[in-house]
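A protein chain is absent from this complex, but the other protein chains hold their places.
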Amino acid sequence: MSPDVFLFWFLAILTVISGLMVVLMTNPVFSALSLAMTMVLIGALFVTLNATFLAGVQLIVYAGAVMVLFVMVLMLFDLKNEIYAFTRGKISGAFKVGSVGILAGLVIGSIGLTASTLLQSSTAPLVSMSGDTTKDLGKILFSQYLLGFEALGALLLIVAVGAVALARSKGGTHAK
Amino acid sequence: MRARKVAHMPSNFILEVGLPHYLVLSSLLFVTGMAGVLLRRNAIVMMMSIELMLNAVNLSFVAFSRYLGLLEGQVMVFFVMTIAAAEAAVGLALVVAIFKRFKEVNIRFFEHLKG
Amino acid sequence: MPLGGVLFITIFVIIFGCFLLFVASKLGKRSYDPVKQQTYECGIPAQEKKDTKISVKFYLTAILFIVFDIEIIFMYPWATTFRDFISSGQGLFVLISMMAFILVFIFGLFWEVKSKALDWE
Partner (left out) sequence: MGNDIFEITVNCVKLIIVFLLMVQAVPVLVWLERRGSAFIQNRFGPNRVGPLGLLQLLADAVKFLFKEEFIPEHGIRFLYYGAPVMALVPATLAFAAIPLGYPLQWDSYIFRIQGFEVNVGIVYVLGASSLAVYSILMAGFGSGNKYSLMGALRATAQVVSYELALGLAIVGAILLYGTFNLTEMVAAQQGSLQFAFMGHAVNLSWLPNWGIFYQPLGAVIFFAATFAESNRLPFDLAEGEAELVAGFHTEYGGFKMLLFFIGEYGHMMVGSALMIVFYLGGYGIPGVTIPELQQWAAGVTSSANAASALVSLITFVSFTVKLAVFMWIFIQVRWTLPRFRYDQLMELGWKTMLPWALGNTILTAIVLYIAKA
């Protein structure tokens, strides 16, 4: 077993476990922490796919910013283990789990059936991407996708204004 | 057709890692996130599950980008990350506004907000 | 990128830290006393935790951090490739488009300052 393959399996198993913990933990703070771990592991998986810059961005944006916000809000509310953490009603719960399972089966089955024809070659990339894709990413972002980039700038402005307005609604700045 | 299958199918599922592996992993994570959205009652945990689904999609974008040799997938991931972060910021702002008013984050409670 | 090295040192550090904590917990003497287990509360009996009031300001700061952090992250690919764009003759175009982006950034920051979202009391 080569190191790369070992790394993939190691990361994949850890990712699935921590992903399941997000859903199964009854304490929301633990859910948030395991989601942060999932994000870090997905960043590591990005590295195995040669997207090193994106892996760094994943760490900074998701693990370092978005999840910090989630954890902070949970601590602010100080939510204890919930009595009704999961959906009530056995039938509807079983129905939901079943539908999710069917979806998983369909997707994985279709991937398995088409694995042979997927991209013709499924183990080696068609065009070998050089080790450093960061500069190419910058070039493509600032030529072909410039409009989307500027639009995202405007979106972020709107989010900054809107989120602050929402958070400060009802006049006061302190939680009651 | 059969000849190509022999030539290109990963000879060993465990020893050779390729695109299908990443896609299966991504779909597993997506389904986990979806189960979270359907089963959990806490609005914040539901939003976290949505983040998990978005991450799963990002993983498949990057995998396709790597195995197709196209960088567009990575640009897309960049955009998805931004949108996801924006969604988290606004969504949590809404939840905090509701919590401040009613002291409740259970999703059942939000049904009472109907006009 | 040395992913194996990163994982190795992470796991090593976690094991190292856990080992130290374990050794320290085994070596110290133990005696049970309910007063000792109480949380620190300046010498008076600990009160209920529920009534801690925490300013929503912290959470507001975190939201603004996310937004501005992403805008800064967008500058990184630009910063690495700007020299290449200059030498290929597209420098002015990229400079202007980035300045438009930064202008939006400045406008956002200005708005936050104006609306007193960044003021603490």
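As written, the chains take the letters A, B and C, and residue 1 is the first residue of each chain.
In the analysis below, a contact is a pair of C-beta atoms (placed from the backbone, for glycine too) under 8 Å apart; a residue touches a chain by one contact, two chains touch by 3 or more.
Everything numeric here is computed off the predicted structure, so don't read it as measured data.
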Left-out chain, listing which of the shown chains it touches: A, C
Positions on chain C where the hidden chain makes contact: 1-2, 4-6, 8-10, 12-14, 16-18, 20-21, 23-25, 27-31, 36-42, 46, 49, 52, 54, 57-58, 61-62, 64-65, 68-69, 72-73, 75-76, 79-84, 86-87, 91-92, 95, 98-99, 102, 105-106, 109, 112-113, 118-121
Footprint left on chain A by the chain that the document does not show: 3, 29-30, 33, 36, 40, 43, 52-53, 55-60, 63-65, 68, 71-72, 75-76, 131-132, 134
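Simple rule for what comes next: only the chains that are shown with their structure count from here on.
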Topology of the chain contact graph, where touching chains are joined (line, ring, star, complete, other): complete
Distance between chain centroids, defined by C-alpha means - chain B, chain C (Å): 23
Touching two or more other chains - residue numbers and ranges from chain A: 53, 57, 61, 65-66, 69, 73, 76, 137, 141, 152, 156, 159, 163-164, 167, 175
Sequence positions of chain B contacting 2 or more other chains: 81-82, 85-86, 88-89, 92-93, 96, 100
Complex contacts: residues of chain A adjacent to chain C: 3, 7, 10, 44, 47-48, 52-53, 55, 57, 60-61, 64-66, 68-69, 72-73, 76, 78, 134-135, 137-139, 141-143, 146, 149-150, 152-154, 156-157, 159-161, 163-164, 167-168, 173-175
Touch list for chain C against partner chain A, complex: 1, 3-4, 6-7, 49-50, 52-60, 62-71, 73-74, 76-78, 80-81, 84-85, 90, 94, 97-98, 100-101, 104-105, 107-108, 111-112, 115, 117
Chain A to chain B touching residues, read off their complex: 1, 4-5, 8-9, 12, 15-16, 19-20, 22-23, 28, 31-32, 35, 38-39, 42, 45-46, 49-51, 53-54, 57-58, 61-62, 65-66, 69-70, 73-74, 76-77, 79, 82, 84-88, 93, 96-97, 99-101, 103-104, 107-108, 111-112, 115-129, 133, 136-137, 140-141, 144-145, 148, 152, 155-156, 159, 162-164, 166-167, 169-170, 175-176
